[in-house]
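Only one protein chain is missing; all other protein chains are in place.
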Amino acid sequence: MKKRLAVIMIALVSILFCISPAMAKTLTIGTMSPLTGPYAADGNDIANGAKTAVAIIEAEGGIPGYDKIEVVSQDTACDPRQAVAAANKLVNLGVVGVVGAYCSSSTIPASEVLNEEDIPMITPASTNEKVTERGLPYMFRVCGRDDDQSIAAGKFIKNYLKAKTVYIVDDKTTYSQGLAENVAKQCEKLGVSVVSHDHVNQGDKDFSAVLTKIKRANPDMLYMSLQNSSSGSLMAIQAKRFGLKCAILAQDAVYHPQFINIAKEAAQGVYFTFGYVDKTKPSYQKYYEKYKALFGEPGAYSAYAYDSAYVLLTAIKQAKSTDPAKIKAEIMGMNIQGASKPIKFFENGDSTANYIIQVVKGEEFVPFWNPETGTLY
Amino acid sequence: MIPGSKHIWKKYAIAMIWLLVLLWPLLGIHADGTLTFSETWSVWIWIAGVLLGLLMLVLAHRSSTSRMVRAPVAIAMEKINRLGKVMPGKVWMVLIISVSLLFPFLTDRYAQDVAINVLVYVCLGLGLNIVVGLAGMLDLGYIAFYGVGAYTYALLSIHYQFSFWLSLPIAACFAAIAGCIIGYPTLRMRGDYLAIVTLGFGEIVRIILNNWMELTNGPNGILGINAPGLMLPQFSNGIGFEYIYLKKLHYLYYIVLLLCVFTVIAVHRLNFSRIGRAWEAIREDETVAELMGVNIFRLKLLAYAMGAVFGGLAGAFFAARMRFVSPESFTFIESAMVLAMVVLGGMGSIPGIILGAMALIVLPELFREVELYRMLAFGAAMTVMMLFRPKGLIPAKRVGTRSEEREG
Amino acid sequence: MPNQPILELKNVSSGYGSIDALKGVSLKVFPGEIVTMIGANGAGKTTTLMTICGIVPIKAGEIYYDGKPIHGCEPDTLAPKGLCQVPEGRRIFPRLKVEDNLEMGAFFRKDRQNMEKDMDHVFDLFPVLKERRKQLGGTLSGGEQQMLAIGRALMSKPRLLLLDEPSLGLAPLIVKRIFEIIHEINHREKTTILLVEQNANIALQSASRGYVLETGIIIMSDDAGALLQNPKIRKAYLGE
Amino acid sequence: MEFFIQQTINGLTLGGIYALIALGYTMVYGIIQLINFAHGEFFAAGGYLGVILLSFLVSRGYLETHPWLCLGGSLVLAMAYCAALAMAVEKVAYKPLRFASRLSVLLSALGMSIFLQNGLMLTQGVYDKPYPSIFSHGNIEFGNITVSYLQIIILVATVSLLVLLNILVFKTRIGKAMRATAQDKVMTSLLGISSNRIISITFAIGAALAAAAGIMVGLYYGSVRYDMGFVPGIKAFAAAVLGGIGNITGAMLGGLIIGMVEIYGAGYISGQYKDVFAFIILIGVLYFRPTGIMGENIDDTRI
Partner (left out) sequence: MSQLLLQKISVQFGGLLALSQVEFELGSGEIVGLIGPNGAGKTTVFNVITGVYRTSEGDVVLSGGSILGKRPYEIFDLGVARTFQNIRLFSNMTAVENAMVALHCRSRIGVIGSILRTRSQRKEERQIREKSREALAFMGLEKYSDTIAHNLPYGLQRRLEISRALASGPKILLLDEPAAGMNPSESMALMEDIARIADLGITILLVEHDMKVVMGVCRRLIVIDHGVKIAEGKPVEIRKNPMVIEAYLGQPAE
């Protein structure tokens, strides 16, 4: 009796094991982003963006030679140690390319691991210069860089707002602080005086002390460089409550539909530096519809993640191979219109940037001012 | 938990159901007033599945049906026990050492990476064990020493090109000094006051690392730290020596294994020396220890310093292995994790802490498959483990209660 | 003397950890009695009382109160049944006012009106407490604390009162007064009393029967008068 | 001077919120000597329940017509819910460990905290939940000093809750029983007071206060987030210890001090180091008074 039961169980288990290994040939790509912890919102957007790209590629006929494209999402929790573990896990799973990571402090050590194994990595969100300036051959970036963004911000402050005094606040993360420093440099170069460069801590909710200081300093503009949109909206709400009259300029990390949802009236008229997304382009429409159908309203980095995965998969498709050198060659030669922007890569792995100024109007962000031409949209 | 009493189990089950029912409204009600329970089913299925699994385990344990599984296990256990008696402890030691030496040849890089993490945390856990397990002082800011060690090596490597091996003792020294600085104001405090002060110090260290731009490069972290190197003989042009950086994962594995073995031996020997005895006496009864000629202030400081030394060593290795450090690695939750390893493994017990570190590093990695649920499962697992084994997985052979816990 | 004992211990063993502080203690207390238990420090007297009240876990044996088993009961279910203890060291609540301390004794009772009356009754017994009713318990002197502890127990209207070392650390005069009150309680309210004392002399003088406890075992039990005359007892516990 | 007054008002608001959370820590600690790491999660759960209830009321249009009723009702409901949640958590995760070492319970609490926080994340999502905007932008100006309606509401609500709590703890029978249990659990059980019940009630009250703080934070800052309980939890814990853990008045005082120090630190010295100032004050006070400001000087060297 017992013996028979044991035999049946063993049989069942072995059947289960036999079924699962791929009868079909699967192409696996990985994503790395913080799925838990304080940046989980952006992290999930990234994973979803990549999945959207896969869905679209599969709908367009997939990649020849493969029956299925699989996305493996790994959590980095924005912790370097976990990011390295995640990268190693992805190496083990035999991914041909990785989309990620989010925090630059995760991207940097993780990219070292992936590059040891010659696995291409495309980051949709890490804007620190160091990401691409370490000479890693398989490191690419779809989003812009901090220095590009600060140039656009500087032009806007000087030429459009004609501000004389600027108050800069950042929340001490690799990204937000780096950007804030670049903006401060730009301002000095353009002869705009920086009244103060103040810092708050990441995750703070109460900005009353610093806002009271700003109110006393009475600058022409507040530059708000914060790591995530919720901090940004909290600061906007409180600024409004304290009766702050100056213009507010924020950056791409604060740029998120959540910002408007939370800040509501306080969000109105806040300016942003963000990549120019032409929402009328078919490439955007295609992405938007699919994303909306699968995951709902896209987040700030969804489009970049989508483009990253799209670029990676397209390169594999065109190269007809998963050989990293060939993929790289294809990526470097690419010149396409993505969902977020026209994409073309430079030698070091960075891609074209096209920062413009957007403004919150009603319930959405609208293009406002073009720093290249100095004209309103 | 005292099993066996049906009454208690019933009460407990009712409380459990109560908790789950209470969690219900948070599940499906959305802020806009709509109800979407469709998404919540997956959560419920998970919870129900886990509960069912636990119930099955308990039932199987109770009834004889589990004998099918238990009998062979029992036989195996008996055999192992018999083996354990036949084979002296040394043989086991050799077995463990050989497995850990051969590990990189048997596994892939992900497993090696996890193993490195485990070993780093074993060092940290053993270091914290000196403070918490041996001397009986609750420390919630231990990760600060890890940070000090990591930044010490990072800065020495970047600015002065110090080698990893030379930096190890320096990092240990700096961490020890930090330990004394943190320890000094806490000497008169007891129990939970100590906890919040150490927590505060831990946060202060992290905030300083994050804000002292000139020294630490703030949140950008420090990049380009050298990996550990070795002088290796070179035979191509006659005989020469070349400095080779050991970047490959399995080299790093051996280095941290070495560090870990050193830590285990050192902690073990300290524990069984006059110093360990004095620590234990302080833990058991601080007042009496002082009346029996133990300079409690000095020994408490020493406990902090020694704990910090091992934290610092682990930190230096961490910097060398990541070749990048940033303040994000030294948050309070890391301190809590290390403490969890010590308590979960069994305070004061070296094998316990090794097991605890394994459990707490490997568990989240195992749960990696379930992505979003991993931290949920991890939290629940932590509570459940504590409920079933309040003294830890492998309690120390004799774990004393801390002196202030005694009545009267 | 009625046949049904109000409290009966049958072969009770108890203690924390691996050591048994009590090794098979049996005793009976009948309604209306004052029974005393004497013994040296560490003999297990306090453990006996704490075992009766369910604080120290019982390992073997049975305890009956009013004919019903109470071993394994939660400690807090006993006071409503009329079994109350004044523990060693008095254990008043030092940061509660005197009247609040007394109120705690009647916490489980629902009848608030009677409580006022009972409190007045306690104040009659211990007028000094009335003077200090607004003071914090911790500011009272040792004797006053002992009175407060007894008064607090009386607030629960006990039928059986367990008293642990009421004379501990008190001046002889105060001890005398305390024991007078114990007698009064026994007489007037018909409260049965189990008294644990180290001061064997005074304990045996006030009790009707006595048990002698040594290292967790009852070595002797007799009428109090007989024990007082017993040369062995006189030698061991009365310092002669 | 105006700057100082403005910062003081800001500090009072923040400090009041810390004080409300700190009370839960201190009460639970006073009674079972446990640092309840999961306490911050009750605060977060309260905030979420508030957003759920208020949004529901908004969608039905009740908020427009009866704003105060809706606000009060949501507050009471959220407090009741969190009280029940805390009691359940205590029964499930802490009660079985009543006689285990304190570190085991601490760890169980930490596990519960991680569990609840991630449970909240999974069920309510990773995004911030916006609070319906009521009273959000109204304010009173005295010269350059701005006091928003919400700040006034928070201060009034905090003070009245603190007064209520004081009445509860110092004047009622159950409050006295709580204090008695905190002082001597064995003795209270000898007097027929069920310590389990008192402990449950303590958890419930603490969590209810945290829930109230959660709603106020939500209203004041405009949104809630699943991990919002962590940082204020730690600050409130520091506040409880600063005041002398186990002491109710101390927790209120500690909360106010931590809130003020943070705001003054950020306002006058540097925003990035404000947590450092809070902790340095804490360490400094504890160095000279090892049991906190209002803590009893327990002479534990007695032999």
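What to note about this one:
Labels for the chains are A, B, C and D, by order of writing; each one numbers its residues from 1.
Please note the rule applied: contacts are C-beta pairs under 8 Å (C-beta built on N, C-alpha and C of every residue); 3 or more make two chains touch, one makes a residue touch a chain.
Since this is a predicted model, take the numbers as computed values, not measurements.
Interface note: of B:A281, B:A319 or B:M386, the residue touching the hidden chain in the full complex is B:A281.
Residue B:V294 is the one among B:V294, B:A336, B:A359 or B:L387 that touches the chain not shown. Within the set C:A60, C:M115 or C:L168, the residue that contacts the chain not displayed is C:L168.
Seen from chain C, the chain kept out of the figure touches residues 17-19, 40-43, 142, 168-172, 201, 214-215, 228, 234-236, 238-240.
Although one chain is not shown, part of chain B still touches it, namely residues 265-266, 269-270, 273-278, 280-281, 284-285, 287-296, 302, 306, 398-401, 408.
In the analysis below, only the chains that are shown with their structure count from here on.
Chain C and chain D, compared by their mean Cα positions, are separated by 42 Å.
Measuring from the averaged C-alpha position of chain B to that of chain C gives a distance of 50 Å.
Between the CA-based centres of chain A and chain B the separation comes to 33 Å, rounded to the whole angstrom.
Among the residues of chain A, those in touch with two or more other chains are 36, 172, 199, 201. Among the residues of chain D, those touching two or more other chains are numbered 118, 121, 130, 272, 275.
Contacts from chain D toward chain B in the complex involve residues 29, 33, 35, 45, 48-49, 51-52, 55-56, 58-60, 81, 84-85, 87-89, 91-93, 95-97, 100-108, 110-124, 129-130, 234, 237-238, 241, 245, 272-273, 275-276, 279-280, 282-283, 286-287, 290-292, 300-301, 303.
Within the complex formed with chain A, the residues of chain B that make contact are 68, 108-114, 117, 207, 210-211, 218-221, 223, 247, 249, 318, 322-326, 328-329, 365, 368, 371-372, 374-375. Contacts from chain D toward chain A in the complex involve residues 3, 6-7, 10, 13-14, 118, 121, 126-128, 130, 133, 136-137, 139, 141, 144, 146, 148, 150, 217, 221-223, 225, 227-228, 231-232, 262-267, 270-272, 274-275.
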